[in-house]
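With one protein chain removed, the remaining protein chains of the complex are shown where they sit.
A and B label the chains in the order they appear, each numbered from 1.
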Amino acid sequence: MARVIEESSLLKNASFISVSNLCKSFGRRKALDGVSFELKKGEFLSLFGPNGAGKTTLIKILSTLLLPSSGTITIDGVDLRKEPLKVREKIGLISHNSFLYGDLSAYENLLFYGRMYNVSNLEEKISEVLEKVELTHRKFDLVRVFSRGMLQRLAIARALLSKPQILLLDEPHSGLDPHATEIFDTILKDLKEKGHTLIMSTHNLSRGLNLATSVVILSEGKIVFSEKKSAIDLNEFDGLYNRYVRTYQ
Amino acid sequence: MRFFKSIMVLVQKDLALELRTKEMFNSMIIFVLLTLVIFNFAFGEVIETSDEFLGGILWVSFLFAAVLGLNRVFVHEKDEACLDGLMLVPMERSFIYFGKAIATFLFLSVVEIVALPIFSILFGVNLLLNPFLLLLVLLLSNIGIAAVGTLLSAISINTKARDLMLPILFFPVIVPILVGAVNSTRLILSASEFVADIYIWLRTMAIYDIIFLLIGFLTFEFIIEE
Partner (left out) sequence: MKNKIYQILTFCVALSIIVSIYMVFCYAPIEKNMGFVQKIFYFHLPVAIIPYLAFLVTLIFSLVYLVKRERKWDMVAHASAEIGLVIDTLVLITGPLWAKPVWGHWWVWEPRLTTSFIMWLLYVGYLMLRHSVPEENRRARFSAVYGIVAFVSVPISFMSIRWWRTVHPLVIKGASIELEPPMVLTMLVSLFSFVLFYYLLLSQRVRLENLKDEVEVIKDEVEKV
C-alpha cells in the first residue's frame, strides 16, 4: 500500500509534458531551434516573445497540427510523433481562428464537435459549457452574427466540451473586449484550479504573468528565459523582457 | 464502428450547411439548365434528327456543373480554419476525405436527379426506357467524380490560382468517366439494341471508382497536412 502511494506521488512530480530539443524548419528558415522544457501536471506555462519568435509554431506542433522537424515531445507518457491520435484525445486548442462554422448555430457547432469527440451526455454538456462562457442566451443564433468576443467565448466552449487535460492557447486575448477578457480569465483560473495543464502564448505580459506558474520567453526560435514564476520579480519583468528580446531594426 | 459514426457526423454537418445556405445546389442546378439550353441553341436541328448526341450533352452539362460544385467543397472549412478543427479530432484524417466525398456525391446526385426530368422535357427524351440502368450510370459516375474531385479540390483550393486550377487538373483525369457515362447514356436513351454493351462501360467506371477512392483514401492526408 505504501509503495503504491509512493509511486503515485513520484508520478505526480514526473513531467506531464516534456519537450526535448525541438526543431522546426520551413524550407531554409528555422522557426524553432532546440527548444526544450518540461511541465508538470496542473502547471500554467505562459509563453512570451515577439512576433515571429516561434510561439505559434510551438503551440501548433504541440497540438499535432504541425510535424516537428526533429526532437521529441512526450505528453502524458505518449510520444507525439508516434501516437498523435492519442495526444489529440488529451488536448484542446484555442487559437486566433475559432474553428466554428458561421452558417451553423452555436448549438449546432457544439453538437457537431461533441459528436466528433464522442462526448457523453452531450446535451447536458453543451448547456454546461454555454453557461460557463455566458452564451446560453445565444444558443440558437448563427455564429455568423457573433462578435469577435462571443466567437472566442464559443471557441472556448468548443474546446472545453471534450474536457481536455491540456489546453493550448495561442494569443487568445487578441481582439477581445474587456467583458470577454474577464470571462476568459475567470475560466482560465477555474481550469487551473481544477488541475488542467495550460500553455498560453500571449503578448499581454501582465495577464500572462498573473495566471502563470512557469514563464518562458522565446526569441528567434530559441528559449532565452525560463523560470518558475515564484522566482521572478514581477515588477521587474517588463524590463527583463525587453532585455532578453532583441528588437528588430 | 467509429469509422461509420464519424463519417456520418461529418456528412450530416455538410448537409446541414448546404441546406441552410443552398449555395452549391442553387448554382449547380441553374448552371446545368443554362448549359442544356445553350447546347440546344448550339446544336439545334442536329439534336432533333438524332439521339446520338443526348448522352454527350447531358454529361458535359453535368461535368461542368460538377466542377462548379467541387470548387466549393472545402470553402466552409477555410473560414475560421475549420479544417484545422477537424484535424484536431482524434480520428484518421482520411475520414475527412470520405465525409467530403460522400457529401459531394449526395449533392451531385440530387442536382442530377432534379435536372433529369427537365432534360427529358427539353430534349423530348424518354427517361423511363431503362430507369434502373440510368440510375446505375449516375451512381457510378458520381462516385468517380466525387472521389477524384474531392481530392483535386483539396489541392486546388490551396494554390494561387484556386478556382482556375481545378478544371485544369480535373478534366483530363475524369476522361474515363466521361467516356463511360456518355456511351452508357447514349445506349440507354437511344434504345439501342446493343444495350448489353453497357456492362463494359459500367465495369470500367466501377474499376475507376475503386482505384480512385483508394488513392484518395491514401493520399488525402498528405494534402491537408501543413
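Observations on the model:
Everything that follows uses one rule, which is that contacts are C-beta pairs under 8 Å (C-beta built on N, C-alpha and C of every residue); 3 or more make two chains touch, one makes a residue touch a chain.
Since the model is a prediction, treat every value here as computed from it, not as a measurement.
Annotation: of B:L33, B:V60 or B:I211, B:I211 touches the absent chain (contact as defined above). Within the complete assembly, B:L152 is the residue of B:M28, B:I47, B:L83 or B:L152 that touches the hidden chain.
Within chain B, the residues in touch with the undisplayed chain are 148, 151-152, 155, 158-161, 165, 168-169, 171-173, 175-176, 179-180, 183, 197, 200-201, 204, 207-208, 211-212, 215, 219, 222-223, 225.
Remark: the residues of chain A touching the chain excluded from display are 26-28.
In this text, only the chains that are shown with their structure count from here on.
Across the complex, chain A is touched by residues 2, 5-6, 9-10, 13, 16-17, 20-21, 76, 79-82, 84-92, 225-226 of chain B. Across the complex, chain B is touched by residues 60, 63-67, 85-86, 88-89, 91, 93, 95, 97-104, 108, 112-113, 115-118, 151, 158 of chain A.
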